[in-house]
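Heads up, one of the protein chains got dropped from this complex, but the rest are sitting where they should.
Presenting chain A:
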Amino acid sequence: MSRPEHLAPPEIFYNEEEAKKYTQNSRIIDIQVQMSERAIELLVLPEDTPCHLLDIGCGSGLSGSVLEEQGHYWCGLDISNSMLDVARDREVEGDLIMSDMGQGCPFRAGIFDGAISISALQWLCNADKTSHNPVQRLHKFFTMLYACLSRSARAVFQFYPENSEQMELVTTQAMKAGFYGGMVIDYPNSAKAKKIFLVLMTGGNMPLPSALGTDENSQGVSYTAAREKAKKMRGKPLKKGRAWIIEKKERRQKQGKESRPNTKYTGRKRSGRF
């Protein structure tokens, strides 16, 4: 199978058609949701605290929806106009910015409690234009990311490195920018369940979280819980129907947040006469 990042630059590859296909494919949704949940776990955020997070390569907001589910507020960056359009049409809660991570992170210092990036970092290892130099672009990206994170914040990247050189390339550039950390590889013995996470820390050298399924016998079995959860998500419409709205309200009430009482109007289309 050829890698998408070899086919075309991301802003071309993720065109309108691909963005739609991507966001409607239930298998893709399952996988992105599972990986996002794991990435958030690896962020080790303070418990029961709504955080201000950055989603790098947020795409159509599949990863961002998981941040919302867990009660966080997010801001998303992506280079693809079409992916961002889908995110906006899905009415995600996060605010969206079109930008190229290889040009840096356009934010003030110290404002995010953490960052996640799901299935995007491998794109940065590629030179899409003659003027692109992956080492320089990674360097600029990690340096500016470091600056916009608060002290003790982490950044977790799930990505698909093409080979061990790429893993080394990104790790080296991240360390040069001042981060501590390294790779956490879940289910390293399973071709299917294996997932690679780059875990970066700002506050000092702490032990890396342990990977899942590292003993010989476990070939991804403990993914079942996540899979069950993803199954529930799969039945859900992407469009925000009444059932979805009511469920979300219940979730928010559980988190102690305000929400309007349910009425017969909940989730109804507005008449447009406003």
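Here is the rule we use: contacts are C-beta pairs under 8 Å (C-beta built on N, C-alpha and C of every residue); 3 or more make two chains touch, one makes a residue touch a chain; residues count from 1.
As a working rule, contacts and distances are computed from a predicted model.
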Protein name (UniProt record) of the chain left out of view, among "Multifunctional methyltransferase subunit TRM112-like protein", "quinol--cytochrome-c reductase", "Geranylgeranyl transferase type-2 subunit beta" or "DNA primase": "Multifunctional methyltransferase subunit TRM112-like protein"
Per the touch definition above, residue among A:His6, A:Arg27 or A:Arg108 touching the missing chain: A:Arg108
Contact with the hidden chain (one of A:Ser131, A:Ser164 or A:Thr263): A:Ser131
Residue among A:Met35, A:Ile56, A:Ile79 or A:Ala193 touching the omitted chain: A:Ile79
Residues of chain A in contact with the chain not shown: 49-52, 71, 73, 75, 79, 81, 84-85, 88, 93, 95-100, 103-108, 110-111, 129, 131, 140, 144, 148, 150, 252, 257-259
